[in-house]
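With one protein chain withheld, the remaining protein chains of the complex are depicted in position.
Naming follows writing order (A and B), and every chain is counted from residue 1.
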Amino acid sequence: MTSTHGTESTAGPVEGPLAPEDTPSTGTAGSNPEAMAAVTSRAREVLPARAVITDRIQLRTYECDGLAHYRVTPALVVLPETSTQLAAVVASCAEHQVPFVARGSGTGLSGGALPRADGVLIVTSRMRTIREIRREDQRAIVEPGVINLDVSKAATPVGYYYAPDPSSQQICSIGGNLAENSGGAHCLKYGFTTNHVLGAEFVTPAGDVVQLGGLAPDAPGYDLLGAVVGSEGTLGIATVVTLRLVRLPEEVRTMLCGFRSTDDAGAATSAIIGSGVLPAAIEMMDALAIEAAEAAVHCNYPDGAGAVLVIELDGPAVEVAHEFDEVERLCREHGAFEVRVATDAAERALIWKGRKSAFAAVGRISPDYIVQDGVIPRTALPEVLRAIAELSSSSGVRVANVFHAGDGNLHPLVLFDDAVEGAGDAADKVSGAILDLCISHGGSITGEHGVGIDKSAYMPKMFTDDDLDTMQLVRCAFDPYSIANPGKIFPTPRLCGEVPGHKRGAHPLVEAGKAEAF
Amino acid sequence: MAASVHSAGLDTARSALESACEEVTDAGERDAVDGVAASTVARPASTEQVADVMRAAAAHHLVVVPRGRGTKLTWGRPPTRVDLLVDLSRMNAVVDHAAGDLIVEAQAGTSLADIQETVALAGQRLGVDETVIGASVGGTLATATSGPGRVTLGTVRDLLIGVTVVRADGVVAKAGGRVVKNVAGYDLGKLIIGSYGTLAIVTQAVFRLHPQPGARRVVTQTFDEADHAQHLVQVVLHAQVVPAAVEVDYQSEGTGTVAVLLEGTEAGVEGRHAATVTLWGDGAQSSAEPPVWWGRYPWDDERSPGGEPGPRRTAIKATFALSGLAEVLTSGRAASGQAQVPLDLRGSAGAGVLYGSMPADADVNAISSVVDQLRSVCTSLGGSVVVLDAPSQVKAAIDTWGPVPAIDLMRRVKDQFDPDHRLAPGRFVGGI
Partner (left out) sequence: MSAFDAHRPPDAALIGDCVHCGFCLTTCPTYSLWGEEMDSPRGRIYLMKEGLEGEPMTDSMVGHYDACLGCMACVTACPSGVQYDKLIEATRAQVERRHTRSADERLLRAAIFALFPYPRRLRLLRGPLRLYQRSGLERLLRRTGILTRTPRLAALESLAPRLARNVQIPERIRASGRKRATVGMLLGCVQREFFPDVNVATARILQAEGCEVVVPKGQGCCGALSVHNGREPEAQRFARAVIDSFDRADVEYVVVNAAGCGSVMKEYAELLAGEPAYAERAKTFAGRVRDISEILVELGPVAPRHPLPMVAAYHDACHLAHAQGVRSQPRQLLAGIPGLEVREIADPMICCGSAGIYNVLYPEPARELGDRKAAAVLATGAELLITANPGCLMQVASSIQRQGGSIAMAHTTEVLDASIRGVALVRSPKRRRLVDHVRAISKRGRQLERRDRDSE
């Protein structure tokens, strides 16, 4: 019995949902027993006993990340505690051609940490030391298992914090953030993970440890670090990360504005951006999302709101004061019937609690749901929201909308009850249609959750074969044998041709007739 | 390849090029790349033409160097050979300015100045300082130049959101898109930035824009001791004034200057500016405009605006952890004094990036020793020293790039993108 009650799934692949076991993306259990035995034995040599997991019921607890829709039991799980241990496991995987998948806290929403049935899951949760907080350099040096919020907690006493703040920041790991190039509500003003990662000790799929970037910017040579951030674990694993710290602002003003409709709220957003004010964050939630948040955390959002905007301004007190007046005026001009301003940290936290718990909270108003992550140009917001509303009403599938209004990153939550016949398919269809909308408006299929396994089938809708081929050139440079998180991002793996100095037989996928060698 | 076979090859290559692009000419003296003469110059007018040109070049094994507006062709090391110079100056249009979405799309040959002019009409700006007059989008991306504004606005690395490139084999590829938030696929843009044209040719780029600030003010303060400079910089970084830029100018002798740019609303700037003056205490001077040297590389000081560059000076870029400023300034002066070659330093103390200039006629060994010492200091501070440009005899003797960790991985990336090593070979790190 697999319960899908309350589980979360996202847009199925374009051709119709495929069970992961049926695709080459996730490997077949028991297909490489000698290789796995060799890697397991090597892992036992270099790792403490508690760090090597082979017990089936324990392995199964790692079957999925935040996207519980796909589950694959890894053949082996390891929890290294040092870079050396991690590199040794990867080197062994390279030697025996065993695929590996990295996992931080397992909270990703695109199945990026979905294990390989024929591979190793390398979990970084024990590499969780904050090594240094360097105030004068405005840098933090941390291990990949460190929790995002903990970096800020450690830096706060010296007046700094780590800016990228995904909604799951109380649990998501820096390593995971790096792999996905995670965003968050405040990336409108402060940028994403890639703008805040300046260096990394990195383990390549060959098991080599290399230094990318560092404390200072603009390291000579290619910006490999820039390619690695957001590569979803397909180019290797970061084992130490140098982060940029940002000065805690003198003042933060958080406001919650109630509007009668998303149209009004969207117009207000455009007006604010157009006026030259750059808020730290502008988040929007529609009525359905508000209902869910209310049920979960009792955030007490304005009654009768068709949409709310959570707007945060930060910076020097004099600037914030001026910006605030401007923003409040513009909100009221565009129909805000209630403007609430947080007067202390507790109120600020409560306003944000509603927004940040939205995904998980939706589970209270619907047995099942799909969360999407499309991006559209901000000016297309009203049109796209209207289109989504039409999709919803014509299909009868409810859609709650939570999103980063400031940068056009939508998180439509497509609600359904899997127990009802055909409801899942209908939801999949609506979810896919929303992604198509994003693409047709010149946007993106993923703003922050990543492609993973969930949206790889959509990549050809957004990119041409040549585009994907070019990206995979990078993959071939880092991972010629395709053992680093294979099956993610790209729907069709590109084979890397001859690797100098190493002759091999035909790739198994070629033999299986599932891929071509270029 | 034997000379005769080579020239015969070039002839057939030439006709192939001419069918790809209508403007193909013999190269002249002014088309030499850092002293290496080119054979042919092609000036395509569109991405498709660039692709056709590159396909022809691939078919005939031509070594290609891309050129934007030629302002930085002498940066890096000289190419081993230049069969074909692909000049992008005809591709100089701003393709689209979506003001409501704060993005602009432009062809690679467009000058930064033209972009700024276009977006200024909507009260916006591209957060890239024009540190080299007349620089093109493509050249800026290829060399990742940056100026004072990088402290808050970032560099092209942070502003590029979409890019179109043509590979060595002529395939056209896009990465990113027209929205700021986008994590679909690899960030190829970052890989291309700073690659000196050795991975692919950029033909079009999309940038995010920022609103023009309402007001700006500058506060400056002079210093004698490097420690004082560090104190001034640290104090303004950790305070709540949020500087848009923090620059330092430290000529080979005499006092240095730290200058802070504040941008924002009228009232806001007023308050923050007053706070800065108070913080810095005696000697803090305030003005509406930044100093004359602002946003200009120290080796361009003797160059009149729009004029020809003088004899080539040694141009270096030093990066370091922010807290190492005093050490860098001090060792720079010490090394310069020891080697008896003047070293002018200037740059973003607030970002840990300084540019240095040494005279055109300085002794090669002296320059070498200054570079070595500075490099050793910066490396220990988590950074690097790169010799961006230098007279040819200096380049021949010096290590341009310094130690490059992960060079093997970089070579493998190059091998994937350009297996025949025909894109600007020799210009980049590790002989790439």
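Observations on the model:
Operating definition for what follows: a contact is a pair of C-beta atoms (placed from the backbone, for glycine too) under 8 Å apart; a residue touches a chain by one contact, two chains touch by 3 or more.
On a predicted model such as this, the values are computed, not experimentally measured, just so you know.
Across the complete structure, the visible chains that the omitted chain touches are A. For the chain missing from the display, the contacting residue among A:271, A:297, A:433 or A:495 is A:297, taking the whole complex into account. Only one of the listed residues, A:42, A:128 or A:398, touches the absent chain: A:128.
Touch with the chain that is not drawn comes from one residue among A:72, A:102 or A:147, which is A:147. Where subunit A meets the omitted chain, the residues involved are 1-8, 50, 53, 55-58, 60-68, 79, 105-107, 123, 125-126, 128, 145, 147, 168, 170-172, 296-297, 357, 359-361, 363-364, 367.
In this text, only the chains that are shown with their structure count from here on.
Rounded to whole angstrom, the centroid-to-centroid distance between subunit A and subunit B, based on C-alpha atoms, equals 32 Å. Listing the residues of subunit A that touch subunit B in their complex gives 134-139, 159, 180-181, 183, 187, 191-192, 194-195, 199, 202, 204, 210-212, 214-227, 229-231, 247, 249-250, 270, 273-274, 276-278, 315-319, 321-323, 375-379, 404, 407-409, 442-451, 455, 459, 462-464, 466-471, 473-478, 480, 489, 496.
Of all the residues in subunit B, the ones that touch subunit A in their complex are 98, 100-103, 123, 144, 146, 154-155, 157-158, 165, 167, 171-175, 177-191, 193-195, 199-200, 210-212, 214, 234, 237-238, 240-242, 264-265, 267-268, 270-272, 317, 319-323, 351-353, 378, 381-384, 386, 401-402, 404-410, 412-417, 428-430.
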